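One protein chain is absent from this view; the other protein chains keep their places.
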Amino acid sequence: MKNFTSVKDIPDLKKAVETAFEIKKNRFAYQHLGKNKTMVLIFFNSSLRTRLSTQKAAMNLGMNTMVMNVNEDGWQLESELGVIMDGDKPEHLKEAIPVIGKYCDVIGVRAFAKYQNKEDDYAENILNQFVEYAGVPIVSMEGATRHPLQSYADLVTIEEFKTKERPKVVMTWAPHPRALPQAVPNSFVEWMRETDYELVVTHPEGYELAPQFMGDVKVEYDQNKAFEGADFIYAKNWASYSSYGKILSKDFGWTVNEEKMKLTNNAKFMHCLPVRRNVVVTDGVLDGPWSVVVEQAANREITAQAVLKMILEQAQ
Amino acid sequence: MKNFTSVKDIPDLKKAVETAFEIKKNRFAYQHLGKNKTMVLIFFNSSLRTRLSTQKAAMNLGMNTMVMNVNEDGWQLESELGVIMDGDKPEHLKEAIPVIGKYCDVIGVRAFAKYQNKEDDYAENILNQFVEYAGVPIVSMEGATRHPLQSYADLVTIEEFKTKERPKVVMTWAPHPRALPQAVPNSFVEWMRETDYELVVTHPEGYELAPQFMGDVKVEYDQNKAFEGADFIYAKNWASYSSYGKILSKDFGWTVNEEKMKLTNNAKFMHCLPVRRNVVVTDGVLDGPWSVVVEQAANREITAQAVLKMILEQAQ
Partner (left out) sequence: MKNFTSVKDIPDLKKAVETAFEIKKNRFAYQHLGKNKTMVLIFFNSSLRTRLSTQKAAMNLGMNTMVMNVNEDGWQLESELGVIMDGDKPEHLKEAIPVIGKYCDVIGVRAFAKYQNKEDDYAENILNQFVEYAGVPIVSMEGATRHPLQSYADLVTIEEFKTKERPKVVMTWAPHPRALPQAVPNSFVEWMRETDYELVVTHPEGYELAPQFMGDVKVEYDQNKAFEGADFIYAKNWASYSSYGKILSKDFGWTVNEEKMKLTNNAKFMHCLPVRRNVVVTDGVLDGPWSVVVEQAANREITAQAVLKMILEQAQ
């Protein structure tokens, strides 16, 4: 693997899941791979799980790590080409990225959608400049449109907890006070489509995801109906794609609660975190027998390590 | 030792002091203990000494470290139970803490008193949630009511510099422009009460510390009288406990100066730092023969390492 920005970068998804389970058994078995190798983690946005789990994954492999909140620790970065840089951004990605690439062997980068312009976000302007200019492998730590490290961990979590060969996996929209990116739901759908699970997406009208991610995945607008017989409930808020970045509903009728979970086939409850309690999902569900959100987050370390292992093996 | 949040967690204080002195002789002798172990340091508040000394201590033991200013690097964290999280805090400690615990072997956490509500502060709401939810050992890097890593270093410093078996140790209040927490004085008294030193506390009326920390420790309201014959002067400001979080006095008459130090038995001057010069204590004292504040701060590395060593040994 050269770069990791989507599921398309994984050559063999079955084998990738096996690799994750091997790492989980002995995460310190591959330290020769990372000796004298350094990963730089660049954050344009906040991060808890990704920050800690990716550092931990790199250290498990014997790598050194350096972390930058780039806009606070360094300089505000310009990403537009051809501009006269006389404003508040003193450095351009065209210099910053190749320079960072000179100081390390792998770069992780997190750059969320800004929800100012759909075309800019969906062009993955910042992430793609990293891929183009870095000179070293790039790992997306969440781009504007995808969060593949999360989705890989989601897949491994489902494989870990599934009780039947082909589980019914339901991704449900849930309310939230802020306009959240579509990266997690886009990416989750993209990864699930590479499996043979039964996938159902449920959300209020107007919250349809981008067609290039959804393909022919079934949308069920009746949340209760979607939940029937589900083996996994994956909850997530996102802002509208068609009315780009807008909040069309804060309907607490979509909050996942214990009554709704009882419609399922004793489903596991998943969420990428951070999650707003009693808005997205009730205390009762999170503190009840359904929730696997902590185990799911724990798998972030494992799959980040699997990605880095694949990159380091190819670089040898 | 499972967790380290107060002197009560130390099984044998005499032995703990010996351990510190052994480490001071050779701080790199125990690196097998920390191999492939990781400590995460979580800061809700500013830190210089604690940040550097605790990292250094962990690295001395061969551990990896990850540092987070949690509210800036990550997400604002909700600590109240049962709330509808539709405000400015997108993540709850109930998720954040066990997730952090999945990525490491020990968590250090700093969470100061907020001085909004005495009951909340003295319940150690945040620190106790870490102990309850983390699944790995917790080291207090200063809680709302105690700063045990500081007090352990204070004790070792007194043992290092004392010239008689049972020194007279005087803790004196001093003025300050801000309302500072009671964690350092509470904790210092709590640790000193485990020794057979002669302990005297001096402060203006209204600054009495919480009775559960003070017990029957003698308060001398006349600072000069308290200083007579003292072997150690420990200066510290704190806000009132009875008029909770209030500043009742900024009387520069309580500033420790050279004249007052001359009342003592050639006492060593101690302070946990940061210290406001010419407010808490004069330049003359800090730059004179009395001050051991730098040596005291240096012992923070040693005692943090002693705590981590005890935790790693028990975890084996």
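For reference, chains read A and B in written order, and residue numbers begin at 1 within each chain.
In the analysis below, contacts are C-beta pairs under 8 Å (C-beta built on N, C-alpha and C of every residue); 3 or more make two chains touch, one makes a residue touch a chain.
Here the structure is a predicted model, which means the values were calculated and not measured.
*Asks:* Sort through B:1, B:20, B:42 or B:59 and give me the one touching the missing partner chain.
*Replies:* Checking each option in B:1, B:20, B:42 or B:59, the one touching the absent chain turns out to be B:59.
*Asks:* Which listed residue, A:98, A:177, A:204 or A:284, touches the chain dropped from view?
*Replies:* That would be A:98, which touches the missing chain.
*Asks:* Name, in rising order, the residues on chain A that touch the hidden chain in the full complex.
*Replies:* Touch set of chain A with respect to the missing chain: 36, 38, 40, 64, 66, 68, 70, 72-75, 78, 81-87, 90-92, 94-96, 98-100, 102-104.
*Asks:* In the full complex, which bits of chain B touch the chain not displayed? Write them out.
*Replies:* 28, 43, 46-49, 51-53, 55-56, 59-60, 69, 72, 177-178, 273-279, 283, 286-287, 293-294, 297-298, 301
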